[in-house]
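With one protein chain held back, the other chains of the complex are shown just where they sit.
Here is subunit A:
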Amino acid sequence: MDVIQMQRTWVEYTKSLYREGYLDSQFAQLQLLQDESNPDFVVEVVSLFFEDSERLLNDLTKVIDQQQGVDFKKVDAHVHQLKGSSSSIGAQRVKNACVAFRSFCDEQNIEGSLRCLHQVKQEYYLVKNKLENLFSLEQKIVAAGGSVPVDELGFL
């Protein structure tokens, strides 16, 4: 595939992510922050997000699976962190799932919390997959000598 084609694919893919609600305007802000002085800003932030989230999700699973009784304060704290991270990078669906999760934590509802945890995980893996696809596409574009056409997204 030539560069132009890849760039077009990138634009379409990114637009679809926004359209389907995986990403919101915050992610667009991050894309704005990427420039010559900071060429890998987005990838760095997102990688950090992935690491953080995996850790948090593991911790959450451990805390919820406890037989002796679930410490909802801890759960809440973790979910709060995850919510913060996801909203910082604009992972809208993950953030929304976290918001729902928190309300169940407030109610100390174990069933609901479990369900929400699954939901959050699902959303997280989805958005992770999408973002990885996006980044690999970006790498291909750069390797082929082109540049990522952030300007063509139009709504920034």
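Here, contacts are C-beta pairs under 8 Å (C-beta built on N, C-alpha and C of every residue); 3 or more make two chains touch, one makes a residue touch a chain; residues count from 1.
Keep in mind that, in the parts below, contacts and distances are computed from a predicted model.
One chain of the complex is hidden; its UniProt record names it "Ethylene receptor", one of "Large ribosomal subunit protein uL1", "Palmitoyltransferase", "Ethylene receptor" or "MAGE domain-containing protein". Within the complete assembly, residues 25-26, 29-30, 32-33, 35, 38, 41, 44-45, 48-49, 52, 80-81, 83-85, 87-90 of subunit A touch the chain that is not shown.
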